[in-house]
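The complex appears here minus one protein chain, its other protein chains still in place.
What follows is chain A.
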Amino acid sequence: MNDKLIIEFKNFSFQYYSQSEPTLHDINLKIYEGEKILIVGPSGSGKSTLGHCLNGLIPFSYRGVTEGSLKVKGKETNEQDIFKLSKIVGTVLQDSDGQFVGLTVGEDIAFVMENDNTPIDEMKERVLKVSKMVDMDKWLSSSPYELSGGQKQRTALAGVMIDDVDVLLFDEPLANLDPATGKTAIEIIDDIHQKTNKTIIIIEHRLEDVLHKDIDRIIVVNEGRIIADMNAHELVSSSILIENGIREPLYVTALKYAGVAVTPEMKPGHIYTLDTSAVNQVVKNWHLSVVKEAKRTLDEPILKMDEVTFSYDGRKKILENINMEIRRGEMVSVVGRNGAGKSTLSKLLCGFEKEDQGTIYYLKEDIKDKTIKERAELIGVVMQNPNQMISKPMIFDEVALGLKLRNVDPSEIEARVEKVLKICGLAPFIDWPISALSYGQKKRVTIASILVLNPSILILDEPTAGQDYKHYSEIMSFLQEINQTGVTVIMITHDMHLMLEYTPRAIVISDGQKIADTASSVVLTDRKVIEDANLKETSLYNLAQMVGIEDETRFVQNFIDYERQVR
């Protein structure tokens, strides 16, 4: 590392024309060449705006008022243009799907060079070279539909690196990736940092996942201001994370539960630097003292899949001989890598697709002949993106839609909508337009619009995708309340925290087959299952090993039980 400044914010403020308040206040920040920086903050903290200022989307695409100065490589950004800035700061956007502009990998990587009017031979040569760096050289003629999420991200990275930029900016690189792919992404970024010594800036709220590899400094942003600028060890030991709604690493939470005062001397910034030698006994004692949760007695099975097989084209089986049983009032996760068949499973349950073989029972009844509409009154499905469901401008109308389409009596509609809005904490907004709501509230509206039909089972596709810790906790505790009213909840997810903390049981699908159906703590400590389902070992497992606890699964279970009791 050297001490040559590459980015310097000086008393920098920014306000979007469309907003009444500045989004960034008085930012002072220096970043030096070759540094690897992580910017964390909850949603709406201004961290993405900060990133937009660096790559020139602000002020050139999103207009607003800037004050103070921002210099990139010694030049004021205001006096340049987005094209010049993009030659210095290369950006890998959050949504690797949407930013895939080309029709093939090669073309997408070459996009910058095409725009630079580079001769074709030179372009092909560079594309090949860069694609080798990210291990995509075998895929140059593949289309985005043939690629996994991780491969799309590698392509995006190559497309930025081909330009030999000085700074690589990653805007929430982990948002759409499963845990194992996310881990690999962090490793690739680290690898590139070491090989090229480019300045790396990562914007992300999944702190623990980024801390899988070294980070020089972490900048905490909240409410448009820089709250902290320190190394990982200091940050994790402080109370800044919790105060600002950012989830601390799980092993740190576990240490705190055990009564350990986490200090920078223990090097707790990364699990691989953590030194617990002084506190091993404390943790062990705590492990033994945790009161085990009584096993919940389970009701009758409400949903049963018996040898269900399905294929779209009659050849490749998407699901094969799936047997499972969900009991009334359960809260279950369905996990597995992208394309494993999880979404197809939920489509079968809702009747969007029909099983080829086998039977699906609701209570004891075969529901093969029920239409989508009829099934929706038993099994409701909430899509991942609320914007894909909302079709009315007003909250009341949106929630009432399902009832209106069923020709329910207007007075009954009103009563039922009011009731469900109350449950969902949306009662004060009944006359509001949906556009005035936050993302999390919109999510609630979509859940309410399904709940109003009184289904006894609710299926949610990635209910917490892209949510920061605060919204995640809100949505999950809301779902827990719904669950406690007797609704069975099935969640399709990648989120290991969600699995651990909220669903006692997890069903793992891999290549169309059910490979595990057991306690979440068991799933997340089983090497084989973790690998097949593209999950990642929880850091609690490593912590247990570190302090010398033999039954790692029990330790994870204890952590879950303890957390339930204190929450």
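Following the convention adopted for this analysis, contacts are C-beta pairs under 8 Å (C-beta built on N, C-alpha and C of every residue); 3 or more make two chains touch, one makes a residue touch a chain; residues count from 1.
FYI, contacts and distances are computed from a predicted model.
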(message) Since a chain is absent, check the UniProt entry for it and pick the matching name: "Indolepyruvate oxidoreductase subunit beta", "Energy-coupling factor transporter transmembrane protein EcfT", "succinate dehydrogenase" or "4Fe-4S ferredoxin-type domain-containing protein".
(response) "Energy-coupling factor transporter transmembrane protein EcfT"
(request) Among A:L401, A:L460 or A:I509, single out the residue that touches the unshown chain. (result) A:L401
(request) Consider the whole complex, including the chain that is not shown, and state which of A:L5, A:I82 or A:V282 touches that chain. (result) A:I82
(request) Based on the whole complex, identify which of A:E79, A:D313 or A:E550 touches the chain you can't see. (result) A:D313
(request) Sort through A:Q15, A:T91, A:T276 or A:Q441 and give me the one touching the missing partner chain. (result) A:T91
(request) State which residues belonging to chain A touch the missing partner chain. (result) 55-57, 60-61, 82-83, 86-87, 91, 93, 95, 98-99, 101-104, 106-107, 110-120, 123-124, 127, 145, 159-160, 312-313, 347, 350, 352, 372-373, 375-376, 380-381, 383, 385, 387-392, 401-402, 405-406, 449-450, 453
